[in-house]
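Every protein chain but one is kept in place in this view of the complex.
Chain naming follows the written order as A, B, C, D and E, and within any one chain the residues start at number 1.
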Amino acid sequence: MKLITSVIKPFKLEDVRQALAEAGVQGMTVTEVKGFGRQKGHTELYRGAEYSVDFVPKTKIEAAVADELLDAAVEAIVASASTGSIGDGKVFVSELIQATRIRTGETGDQAL
Amino acid sequence: MKLITSVIKPFKLEDVRQALAEAGVQGMTVTEVKGFGRQKGHTELYRGAEYSVDFVPKTKIEAAVADELLDAAVEAIVASASTGSIGDGKVFVSELIQATRIRTGETGDQAL
Amino acid sequence: MKLITSVIKPFKLEDVRQALAEAGVQGMTVTEVKGFGRQKGHTELYRGAEYSVDFVPKTKIEAAVADELLDAAVEAIVASASTGSIGDGKVFVSELIQATRIRTGETGDQAL
Amino acid sequence: MEIAELSYALDTFYFLVMGALVMWMAAGFTMLEAGLVRAKNTAEILTKNVGLYSIACIMYMLCGYGIMYGDGNGVIPGIGLLTAADNAASDVIAGGDDAPYYSSLSDFFFQVVFVATAMSIVSGAVAERMKLFSFFAFAVILTGFIYPIQGYWKWGGGWLDAAGFLDFAGSGVVHMCGGAAALAGVLLLGARKGKYGPLGEVRAIPGANLPLSALGTLILWLGWFGFNGGSELMISNVDEANAVSLVIVNTNMAAAGGLVAALMTARLWFGKADLTMTLNGALAGLVAITAEPLTPSPLLATIIGAIGGIIVVFSIVMLDRKLKIDDPVGAISVHGVVGIWGLLAVVLSNPDASIGAQLLGIVSIFVWVFVTSLAVWFVLSKAMGIRVSEEEEYEGVDIGECGVEAYPEFVEVPE
Amino acid sequence: MEIAELSYALDTFYFLVMGALVMWMAAGFTMLEAGLVRAKNTAEILTKNVGLYSIACIMYMLCGYGIMYGDGNGVIPGIGLLTAADNAASDVIAGGDDAPYYSSLSDFFFQVVFVATAMSIVSGAVAERMKLFSFFAFAVILTGFIYPIQGYWKWGGGWLDAAGFLDFAGSGVVHMCGGAAALAGVLLLGARKGKYGPLGEVRAIPGANLPLSALGTLILWLGWFGFNGGSELMISNVDEANAVSLVIVNTNMAAAGGLVAALMTARLWFGKADLTMTLNGALAGLVAITAEPLTPSPLLATIIGAIGGIIVVFSIVMLDRKLKIDDPVGAISVHGVVGIWGLLAVVLSNPDASIGAQLLGIVSIFVWVFVTSLAVWFVLSKAMGIRVSEEEEYEGVDIGECGVEAYPEFVEVPE
Partner (left out) sequence: MEIAELSYALDTFYFLVMGALVMWMAAGFTMLEAGLVRAKNTAEILTKNVGLYSIACIMYMLCGYGIMYGDGNGVIPGIGLLTAADNAASDVIAGGDDAPYYSSLSDFFFQVVFVATAMSIVSGAVAERMKLFSFFAFAVILTGFIYPIQGYWKWGGGWLDAAGFLDFAGSGVVHMCGGAAALAGVLLLGARKGKYGPLGEVRAIPGANLPLSALGTLILWLGWFGFNGGSELMISNVDEANAVSLVIVNTNMAAAGGLVAALMTARLWFGKADLTMTLNGALAGLVAITAEPLTPSPLLATIIGAIGGIIVVFSIVMLDRKLKIDDPVGAISVHGVVGIWGLLAVVLSNPDASIGAQLLGIVSIFVWVFVTSLAVWFVLSKAMGIRVSEEEEYEGVDIGECGVEAYPEFVEVPE
């Protein structure tokens, strides 16, 4: 099993979620995060003083998938999250040794 | 060392934390997340318009543990987080190459 | 590639971010988390009733780096995040199988 | 000391206190609307509300008051700047039918807060997507010209007054006026992005801070005692004092009736006691009784308000579901639709009212305000644009228009 | 013009202004309570507060006012619906000892906001776990019957008044009454889930939005000038004007004294200046002075308030730690316990007061309200249930009862 961790623009969450579901991914966990990267934050004036927001709001999606689903899932994310502009985000993949569904105790691919 | 990442129902956090402590896990990091999976969100009416909350609030617990603690820790989570109803969550395990305690610079199992 | 996950004291974020940038890390993703560990929360009285805050606010930084950058990055974090007092946090490292930049589809070290 | 002077002082003081209560309604609208928009659009709606109140005061001083209460020929009004001149003590003491019985500057104060009320109605309906300065430009025209002209027709002693149209404190002149201007704006502006799905699904966009909306409603409720209570224009003898008391009692009862009726309607229809509808119900009760708070008994006032509370729930849902008119705070329903109900309800208790004159008033005011507003909104949309860019709408108008966030520490990611 | 008419107008106007200030207290309770509950229960407490105010107005119009000030035999009151009839000018001008000197509708207005106050006290104590419509059902009974009957005994000229019981503006009739009804409800309802641990540990459940609570307290402080200041019932001559001034000064001083005393008590006891206790201290000072704001000097008023402020901190902690009575906003302590102190403190400055008559009043009002309330709560708990399900309590009553969240963008996960 693999764990796909991807960081995307927040307003793409709905699209990515749908694309992943179509690719056969049944569950995922989403976190609101702050991103630092090539895309820079913006600068505002508050009472005449500069006020720069360095980070950019991003959304992190974690999805555990069976090995055979990996490529389709990554492609689905890339396709649905891309806007072509800087800051679109990343997809990282790492190995999962084990997965358990708490409710039933099932393990392995059945747990996903 | 292994990294245990588990997603649970928020109101089980206290129980799981205690179970992990009893199993010998000394530290953990907790994040509020949104879950998508078999358990669905709810639908409300706001000013007569439908208002569906698709995601379900979940809590993610990350704990790095020494290899020999792994099984006990996973079992502790499953036992304490289970309510038997849909949406109880998952436990994922992955390999950790290295761990360092920032304060002392200790590494490996001592760092946990 | 490696994924460095570190948990630090929130007010050290700015320092760590700068240290990582100097070490050559170009991007990172930051999450506000709650920590449980040796450092304990504090206890307050609210209307005469005890009110203990068990967890400690922490900040989690995730950065994917090329293998040759790993050691420098970990050292940078440890050096910049350390205050010498309990609760300074941890640095965990795990293997990354794959990384993709959503905007361009680039993979591997170029994607970081 | 002259008793006429003391009476003049009492009526003036009454006017000033009632006016202060109406001014307080500006805070009510501000809080009501700030609670019903999303966090990312909150600083802008605050700016709009405090800005429009100020603009209304300045425009009404410069020309609005002169238009509304100056010398006109019944249809075309006069014009003039407000000065510091006031009644001479000798005229007051001399007495007689035309003798002034309260300070004319206190009258200005009471009137100016009314025009601000009318404009406040507009800001909620166009929230979360309109350009700030286009809105202010519209405020200049509405408060300086559109409102005072129809105000002159009725309260300035113009042709609508002569035609027997009755509107005690402004269900029509103030509330329906505001509702009509808002409707024109919303029609040109269109709905908020994401409000209606591609297949016509209606989506809810919940407000970010409901305690503010509840506070706003209670502020408006309090302020309305001044709005209606002050519109009796005199308190200095037994009959007038009784009249003001009845007006205030009826105003309170109508609000209570409207609130309970809307609460029950929402509960029965949606299964839950929707707080935002409940609050709109209280306001609907208040709007409904405003056209005639003096002749109904307290029980009838409660019923008039309750009917307003039922109407408003249906109106909000119909506008949203059937007509796809996107009004984030329900202003068009509360002030426009229920304003019409209030004007018609005058015939229930006031023997001097005729359904014909009421309809005449409704149609004339609506047509005048709607058509002129539509024209102004249209010119503005060509000249400077009235809607922010799609991207700015997604990011929130707070950053785009005001450069500040309303709650920088509470929310991080625009929803 | 007749001077009697002008005097009538002034007293009526005074009544209306004071009544408007008391109505404003509804917003005070709403904000105070909304700030002291958790985010997930905020929309419901708002709905409760605006709903109970409306219900109180309607019930008091339908029968409460008739019961309280109608024709009774001293114990059993009369009954009747409020009409629009008011005093004739000729009766006023005729003068004489029984001549009316202010509009009776203004009196209704002043009285109706008092009954709403009593009911507001209940909503805070039962917050975060009671079913919305059971609460409303109780509001119907309390405001329509329980409150007016004991109100009749004292202010309607009934037997308690005849017995020499003194209660200027309602430390007993309003505040202790509300506190007793709240206590009965809380006893039947039980504590919020998680408030007391399995081993009897007391856990804090902090309120979500303290600025609202501070605002609510300041609103109540302002409104109280009307509550006590209006209870003098007349202002139109030198002695009455002086009396109203002293009442308002003393009201203000007692609040200040209560606040400082509670702040210091919390600081010395807990080591920190607990804001919520400080706010409760101001309210305690206000409740304490309400039974007699006219005879103390400003210095004595400050001290009476300060003692109230100390009592309230101890009372809140004792109820919580020893009696395990879970009152999220401290209403039972502020209004009930300190109300008793206020009634006893009358003897400190008023030579007409006797400790016996005060105790008689305290016991009779408490027993009447507590017993009847307990009965009503009990019937309701059998008929429709008074407590929400455990799951709904965990998720928050906002979604369960109102279908909306108060702060949808600020908090995501129920605590």
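Here are a few things to note about the model shown:
Note that a contact is a pair of C-beta atoms (placed from the backbone, for glycine too) under 8 Å apart; a residue touches a chain by one contact, two chains touch by 3 or more.
It should be emphasised that the depicted structure is a prediction, and the values quoted were computed from it without experimental measurement.
Judged over the whole assembly, touch between the missing chain and the shown ones holds for A, C, D, E. Interface note for the absent chain: among E:34, E:89, E:139 or E:282, the touching residue is E:282. Shown as candidates are E:69, E:225, E:341 or E:377; the residue that touches the absent chain is E:225. Chain C residues in contact with the hidden partner, per the touch definition given at the top, are 10-11, 32, 34, 42, 44-46, 57, 59. Within the complete assembly, residues 44-51 of chain A touch the chain that is not shown. Annotation for chain E: contacts to the undisplayed chain at residues 3-4, 6-7, 10, 14, 17, 21, 38-39, 206-211, 214-215, 217-219, 221-222, 225, 229, 235-242, 244-246, 248-249, 252-253, 255-257, 259-260, 263, 267, 270-276, 278-279, 282, 296-299, 302, 407, 410-411, 415.
Here is the rule we use: only the chains that are shown with their structure count from here on.
When the partners of chain D are compared with those of chain E, the chains appearing in both lists are B.
Here the chain-to-chain distance from chain C to chain E, counted in touching steps, is 1. Just to note, of B-E and B-D, the chains joined by more C-beta pairs in contact are B-D.
In this assembly, the C-alpha centroid of chain B lies 52 Å from the C-alpha centroid of chain D.
With each centre defined as the average position of its C-alpha atoms, the distance from chain A to chain D rounds to 47 Å.
Multi-chain contact residues of chain E (touching two or more other chains): 403-404. Along chain B, residues 31-32, 34, 44-46, 94-95 each make contact with two or more other chains.
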